[in-house]
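First, the structure itself, so that you have it in front of you.
Every protein chain of the complex appears in place save one, which is left out.
Read from first to last, the chains carry the letters A, B and C; within each, the first residue is number 1.
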Amino acid sequence: MFSKVLIANRGEIALRVARACRELGIQVVAVYSTEDRDSAVVSYADQAIQIGPAPAKRSYLNIPAIVEAALHTGAEAIHPGYGFLSEDPDFAEVCRDHGIAFVGPPPEVIAQLGDKSAARRLMTEAGLPIIPGSLTPTRSVEEARQIAEDIGYPVVIKANAGGGGRGMRMAHEATAFLRAYQQTKTDAQALFGDSLVYVERYLTSARHIEIQVLADDFGTTIHLGERDCSVQRRHQKLVEESPAPRMPPGLAARMGQAAVRGAQAAGYLGAGTFEFLLSSTGEFFFLEANCRIQVEHPVTEMVTGVDLVQEQFRIAAGEPITLCQDDIGLRGSAIECRINAENPDRDFVPTPGTLAEFTAPGGPFVRVDTHGFPGYRIPASYDSLLAKLIVWAPTREQALNRMDRALAEFRVRGPGVHSTHSFLREVIRNPVFRSGDHNTTIVEQLLRLDNVPGAA
Amino acid sequence: MFSKVLIANRGEIALRVARACRELGIQVVAVYSTEDRDSAVVSYADQAIQIGPAPAKRSYLNIPAIVEAALHTGAEAIHPGYGFLSEDPDFAEVCRDHGIAFVGPPPEVIAQLGDKSAARRLMTEAGLPIIPGSLTPTRSVEEARQIAEDIGYPVVIKANAGGGGRGMRMAHEATAFLRAYQQTKTDAQALFGDSLVYVERYLTSARHIEIQVLADDFGTTIHLGERDCSVQRRHQKLVEESPAPRMPPGLAARMGQAAVRGAQAAGYLGAGTFEFLLSSTGEFFFLEANCRIQVEHPVTEMVTGVDLVQEQFRIAAGEPITLCQDDIGLRGSAIECRINAENPDRDFVPTPGTLAEFTAPGGPFVRVDTHGFPGYRIPASYDSLLAKLIVWAPTREQALNRMDRALAEFRVRGPGVHSTHSFLREVIRNPVFRSGDHNTTIVEQLLRLDNVPGAA
Amino acid sequence: MTQRSLNYLGRRNDGQTPSELPATIPVVCAEELDKLLGRVRHHAAGFVTDLAHPPRALRVRAGEVSLEVEWAPEQGSASVSAEPAVLPVAGEDPDLHYLTSPAVGVFYRLPEPGAAPFISEGDPVVAGQQVGIIEAMKLMIPIEADQAGRILQVLKNDGEPVEYGERLFALAVLSAAGRAQPCSAKC
Partner (left out) sequence: MTQRSLNYLGRRNDGQTPSELPATIPVVCAEELDKLLGRVRHHAAGFVTDLAHPPRALRVRAGEVSLEVEWAPEQGSASVSAEPAVLPVAGEDPDLHYLTSPAVGVFYRLPEPGAAPFISEGDPVVAGQQVGIIEAMKLMIPIEADQAGRILQVLKNDGEPVEYGERLFALAVLSAAGRAQPCSAKC
């Protein structure tokens, strides 16, 4: 195992990774921007290196600064967390070139799975069902429109270098196609520096189900069950759970096997996630593969008992996975709510500021992953995730009741600061969500209801 | 299920019970002394009734005040927590007389198991091994001394109305007997208003192992595995874990079956604990049965997934236990540390005061049950338990590493306030404890080492 | 969050007498000083608001006017949900006193149903005089005036459940000077 690791991230995930290091007896090097000087992980770490100013481009996306910090502190590995450089094949390659273990798959795998069309081709070859659409980036608007006609509307146009719900637009009919297509190309260029796009059938009333996989260097690839991440607002997940509710018998296992096949075909290494859309008729389609630890990994941890970040370190250190597929059973039900520093009444605008009060819930079967503390100043420069609240219970209904009680315990207060925890309570109490009969449109529906005069 | 419950307790357990109520949709009535006006459970509860001044005798032990509060608020049941009135048969009887459900066994059962000699007789009849000694309170010092001679020194003299490690003294040889005997009688009178005592063989290097049981009104009695509570200081538990380390195969199951037999013989109802001593040669002896939820119940919850307080409510509401013995399996390893507001460097003197800073650990598989918060004033009138830190992991070694990491995250600070969390870290890191090869003398040994000049 | 008691420190160090001032310094008139004090006060308050961290002490001086303020050490946050009940609150008339409930129970103003109340608003009471009953678990606990005075207000209705320490009667204490007047309007 490594004796010293650098964490190339910030916020709750940096602290999460640091905790895993502590438990494994690994020394922690934190890196931080000037904006994060007083952050939780900086005080937690054994060493902390200031790598740049507030803008992520000059700090958390600054490859030379991070690699220099690793070299000077003698860190043997870099854990990239999620976001930032976690799925940047160049970063993984630079690490490798400098003899630093990158905690994640090899750069070639990241590159192939990051190219969404290439990933679709690869998964098709591996026998995974994919959503009807183009298998290569479209070369012209005419070609794209022809594909749309062939597969039928509604369609979605996606950035080839995109992922995680960013850089995609719907076209519900032919007349809307051109505008959506061109807008997506513009967005793709702006967001990812790559204007390539492709076209897919858009599935209405689908659910977002993803499979957690682990693969080691000894040929073992296993899956750790599914997560239902259908509660999304503008393609950003708000609530995740495992297992997925109302799954037909055997379906989750079939999806798990498909993900393992896909991971093997890609030569995957480490912890990864295979995202699927599940249609209302019970068909599933490969959507994309993510080469990082996901924000929502704790729900899988709670039902399997496996510490995924520790497993990442073991695999990166060249150790075999100590589990086999038969060891993995999902026990009970786990739910995660993402508590963001945003104002739900003002279209979820981020509300940075200083926390005068910050009290997280506690007690039985409640887990909180947060970098917040009383007096913490939430910077405006980064995303607004403030805490992840995770609960476990033997059944989904009990877990929902527990989540409801835990959300009610949250206290977040500060000048100008808002939090989404009360809104999430509405979601958790929503009868459609409680029934498990929801799909990815649930938040939209809920927000529409909220705005109807006279509605509760 | 009840719609409103009164919690006749304070501190962390009052909050623990209130959380269970919330999850079951039960309204919470808190009662509090003038000293606890600003306590966590008072703000948490739906209703809060001030029942008396600081001294427990006039508030938390004040039966008329508590029953009046229940009657006025319309509470259908009273949860007594642990300590205070939790094992007072009179209180249970007054509740019954007023049509209020007492969350615990019937008064007759409490009375019989509270009479320690009577409990020993009953358990002997039920076929449980008991420690050699008197089966009735000794009538004279001569009789007691004769028994001591017969069973052999060392012996322990115990208050018949005692329990929980209070009102007991060792006599290591005949010359020390008289003094220990008389002192125990004096203590017994002062502590329990009953000077009856009995004599037992004292087991050196024994472990304290207890079995959690649940019994309902429909004839179902099950056990939920064991807890090892051998880490004690002056008979007060500091660290508890489940399962017990280094148990010979089948022993825990045999002890569980013995506890179930004992509970059935006593006509037990609700959640209870059967305490055993386990000798270094692997023999176990019934010690006492506790008619309450224990402080250390969370470790059982973490390995079984069962919410014991919720089960208490279900049973008290006349519902059957939804589990059967085969459903219960201990998964992984759970450890609890009791964080007390005490100064380990000054013989663990309680250190009441106001918390300037209070930050509990978080992250994966960490649970904290506490009534503490920044600004909380720890009163001098009650016990010094400030928080229970519980961790879970697949193996005991991983759980110990996790506990070590979590203890390091604790921040407790305030003028004059000390906390035992750093001392507990020493225990957790102690090689004998880590090996699982310890017994009830481990803390004493550790403290002795600490005081040796030049020792680490 | 912060509860502060403002203690104005009257320590204006203005021992100077006009006669000691050089002839060129003008005598500042009361009106002028008042105006200036208003401005000093305005600026001091504004300044404190501007600060990210609340200060412990502040002194402002402008010519003949100075203002000093100190804050008490901040204490806890304390979400008080209960009635404070027992003690008269600071700032209240020292002659105002409350009789509180010694137990959780039901408050009775009448010795028995249909009878006249023990006491009514405006009535004088002597120390030791019974003014009501708390019934707790069928036990009748008499409520007695602990001081001589006059009942200003009966704060609970007959038959109303009360907590420990809840206020039952407001009493105007018969002070040494012999006045037993109602709470003055300013309290």
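In the analysis below, contacts are C-beta pairs under 8 Å (C-beta built on N, C-alpha and C of every residue); 3 or more make two chains touch, one makes a residue touch a chain.
Since the model is a prediction, treat every value here as computed from it, not as a measurement.
When the omitted chain is restored, the residue from C:Val60, C:Leu110, C:Met137 or C:Leu155 that touches it is C:Val60.
Summary of contacts with the chain left out: across A:Ala8, A:Val28, A:Ala48 or A:Cys229, the touching residue is A:Ala48. When the whole complex is considered, the residue among A:Glu68, A:Glu93, A:Asp194 or A:Glu426 that touches the unshown chain is A:Glu68. The omitted chain makes contact with subunit C at the following residues, 13, 16, 20-22, 24-26, 28, 32-33, 35-36, 39-40, 43, 46-47, 50-63, 65, 70, 73-77.
With the whole complex as reference, residues 32, 34, 37-38, 42-43, 45, 48-53, 59, 63-69, 72, 375 of subunit A touch the missing chain.
Keep this in mind: only the chains that are shown with their structure count from here on.
When every chain is reduced to the mean of its CA atoms, the largest separation from subunit C belongs to A. Between the Cα centres of subunit A and subunit C there is a gap of 56 Å. Subunit B and subunit C have CA centres that are 45 Å apart. Centre-to-centre separation between subunit A and subunit B, using Cα means, comes to 42 Å. Shared interface positions of subunit B, i.e. residues touching 2 or more other chains, are given as 374.
Along subunit C, residues 77 each make contact with two or more other chains.
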